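All protein chains but one are shown at their positions in the complex.
Labels run A and B following the written order; every chain starts at residue 1.
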Amino acid sequence: MKDVELKVVERAKALLASGEVARVVGWKKGDFCFDPSPAVFESVEELDGLVYNWFCGANLSKYLIEISKKEGKTAVFLKPCDTYSFNQLIKEHRINREKVYAIAVECLGKLDVEKIKAKGVSMIEDVEVVEKEVKVATAYGTETLHKPEVLLTKCETCQKTHQVKDEEIILHERPARDVDRFAEVAKLEAMTEDERFAFWKEQLSKCIRCNACRNVCPACSCVKCVFDNPASGISAKANDAEFEEQLFHIIRAFHVAGRCTDCGECSRVCPQNIPLHLLNRKFIKDIDGFYGEYQAGEEAEGKTPLTSFTEGDVEPNDAVDGEAK
Amino acid sequence: MLKIAKERLNELYAAISNAMELVLPVKKAGEVNFAMWAEGKEVSLETLKTVKSPKDTFFPQSENMMKFKTDGKNIEILDIRAEKAPTVLFGVRPCDYKAIEVLDKVFLADPVDTYYQNRREATTIITLACAKPEESCFCKVFGIDAAAPAGDVATWLDGDNLYWQANTEKGEALTALVKELFAEGGEAEVSAQQEKTRAIVEKLPFATLDLSRLSPKTSTIYSMTLLGRK
Partner (left out) sequence: MQDVKTEKKEFTPNIVAFCCNWCSYAGADLAGSSRLSYPANVKIIRVPCSCRVNPMFVLKAFQQGADGVILCGCHPGDCHYVTGNYYTRRRMALLYSFLNYMGIEKARTRLEWVSAAEGQRFSAVMNDFVKTVTELGENKRLTDLRVKEGE
């Protein structure tokens, strides 16, 4: 990974120094090796803090909504999953494609430090990955973990490829895989109504309305969000009533239905580890089943499932679990 | 110093719960947070930090503060505050306890926040010392001793036992209630753990954080609230 990081920093510095771009959006080194955060770099000196490692799970495309409005071009590093949100935002006229220089960067999956710590590993100093082995150097010695067990949830079922790029930095090809990203959704669909209700009530009762999921979601980019608008009748800062924790998530999932690119950021940032991606994937599975397979963000133009129709669409009373009854 | 075997902790929880409300770190749907104890719940004292702090015990996310009735032009304001039932808050980390002390400085000073005061006075806080601090722990920099927490009762947990020491009157009162479940002793084990913990804390990345970069105003606030200097 260090070789990729070197190239990333090298290219960023070159682009900025030559004046081809006015700023670079990337990941900045945090206090530790496992907490890089999205950042804007405006000078070559600042780029000394640019990193690209196994913990750069954050999707950078949403920041371009505001940043690409600034004077000059903005360079951004996009992992495969990020390019879909980027395209979707272009389709929705939130990002001006001409103002952005997109660098497609390789990705072999990103790690989840919470999962690593849950295995009892602490005082992490450095992480190295060789094939399926994750070697964690800690103050207490080196721990070796199995990569599939400590991947970010969104990476577990990822089959995405770069949809857009002005240039690429890919030194290692990702092996092809055959995974069913709807397996968890199907498991829930197979439960009874009562079991499903109990599952979601338990999960959503953890919700503290921190709004991290909404804030990080590239599809949630309304200037005035309905949950911040007192006139909407659903603005609230806390889950006050029994129903409110469900209300927020049902509405938000519906608002992004058909536009959600399945980037998985919502689940990654949830401090209570609520599997929010299972809500959005349900909509995607239903859309695929009712109206034909559709991947938001694959194209930068065209209609979305909820802004189009056919005369033979399935009737709501019959539509259940992604198929007409 | 008192001690009780780890296997018997459920008895301790039941005994406390019989007399008052017991709030401690409970695992639910994969995450550990402070919640009311009930028979059968999965208590998790080994988890270093709960996802949310114990602040909710004193500051619930929402509450009804008052009710009022209007009758034409007359308004009658009803004080619907209920007396907070005696509560035991168990398993508070030293850093979280320090935070409660900071809140006390604000909300128990004149004018007193009576909602906060009501809940605070009705609660006995049992702290739990840390045995395995992590790299993001910052206790030392703020003058907090992770191995010897303050609180009405301080406790330590090792592989075999929970060790218990009352520090205040409230703590003594609670101890009297559950004394029969405990045995005397444990000073040596606690000392040993304290030494180990302090050694780890010395090596933490934030142990020697340079706070000289704080602005003078922030510095003053910091020393008044956290270090307790006037």
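We take it that contacts are C-beta pairs under 8 Å (C-beta built on N, C-alpha and C of every residue); 3 or more make two chains touch, one makes a residue touch a chain.
These figures come from a predicted structure and were not determined experimentally.
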Query raised in the report: Among the chains present, which touch the one that was left out?
Result: A
Query - Per the touch definition above, residue among A:K70, A:K132, A:H172 or A:K201 touching the missing chain - result: A:K201
**Report entry** Selected from A:T153, A:S205, A:Q246 or A:Q295 as touching the chain missing from the view
**Finding:** A:Q246
Query - Selected from A:E98, A:E131, A:D178 or A:E315 as touching the chain missing from the view - result: A:E315
Report task. Name, in rising order, the residues on chain A that touch the hidden chain in the full complex. Result -> 188-189, 193-201, 226, 232-234, 240-244, 246-247, 250-251, 253-254, 257, 279, 282-283, 286-287, 290-291, 305-307, 309-311, 313-317, 319-322
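Basically, only the chains that are shown with their structure count from here on.
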Report summary line: Between the Cα centroids of chain A and chain B the separation in whole angstrom comes to 36
Report summary line: chain A partner, complex, touching residues on chain B are 28-31, 33, 51-52, 61-62, 132, 134-136, 203, 205
Query - Contact footprint of chain B on chain A as seen in their complex - result: 31-32, 117, 122-124, 139, 202-203, 205-206, 208-209, 238-240, 271-273
